[in-house]
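One chain of protein is taken out of this complex; the other chains stay put.
Up next is chain A:
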């Protein structure tokens, strides 16, 4: 560990590792720090990811792929099932990852490209001079060090402090977080080709239960509930226990994972003088699916490139780094905003309304698995929903939905 770098990245999850790799590829000197002793552990994630998007960042490797998924089965509260599969399109759907190995593989990519990586090292504060972030204070094995940097990247996850230290309020309201618990289970008897989703305010208030195949007879069985529905003696883990006791009394628990997923949608700003926020630290997870891996990697790629551009033009001010802000908002930001609209509508539905939506889709054949295709079918069958989500039309229809087909 030196005392000066072009870029210091705080946090070695997907966002941080891709940022570090991209910046190092460009020839910048990069330090990637991780507070845990093992990158990727403990897991706080359902581990599902889209194949097409993943391939943009890393070549799939059997060492960190547990299952190859070809479709989803979504259950309304009364048990009505909607199946969405993509066999027709050549099984291009998703993987379920082994995050413990995947995250380390990404950090390895960063290291191989030239970034320095150091674990068991936690950022404790920013070094700020004349309103510019000039570096970071770290604690490494209990010793404090000052590390200077032209640009600091906050990739420090849901519990991010980096943004707050730079004056960006990233505190999440209870209504803007899904509080989640998950068991890795064996013997659930699920079909390993499918992801399962169970909706209903009894089983998962303003959230859902997911079951993602993990290979052999294993699966991630997890639940997310909206933070404002949690508490008063019942937390995510209690809902999860109710679900698995009822559904899988003979399954065995091999691992417990917990976590909070930001579902606030885009925050006001993700840059400051000498600083960028990426991934969960920037609240870039998808408000409806809770998925964050791809968005984190996309943001990391952009941030790494912008770090290079800004340092090249010798201007790391917020104005200069705004290039990152603009680029991510034009791409993943648009998806996040659309998902937020859908989430705000869906989390208000009663079980009766969810059942009626489920019934309206009975017999519909889905040839693709995108959220938009699901919405399209829902709109066709439910005029009321169309009205409630009308705001989407101004943005989405123009770009993505083709109502002529």
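Brief remarks follow.
In this text, a contact is a pair of C-beta atoms (placed from the backbone, for glycine too) under 8 Å apart; a residue touches a chain by one contact, two chains touch by 3 or more; residues count from 1.
Everything that follows uses one rule, which is that contacts and distances are computed from a predicted model.
Missing chain, UniProt protein name: "4Fe-4S ferredoxin-type domain-containing protein", from among "Ring-hydroxylating oxygenase subunit alpha", "Peptide ABC transporter permease", "4Fe-4S ferredoxin-type domain-containing protein" or "Amino acid-binding protein".
The chain that is not drawn here is touched, among residues A:57, A:161 or A:343, by A:161. Listed residues A:122, A:247 or A:334: the one in touch with the omitted chain is A:122. Touch with the chain omitted from the figure is made, among A:259, A:274 or A:333, by A:259.
Those residues of chain A that touch the chain absent from the view are 35-37, 42, 44, 120, 122, 157-161, 164, 170-174, 177, 179-181, 227, 230-231, 233, 235-238, 256-260, 262.
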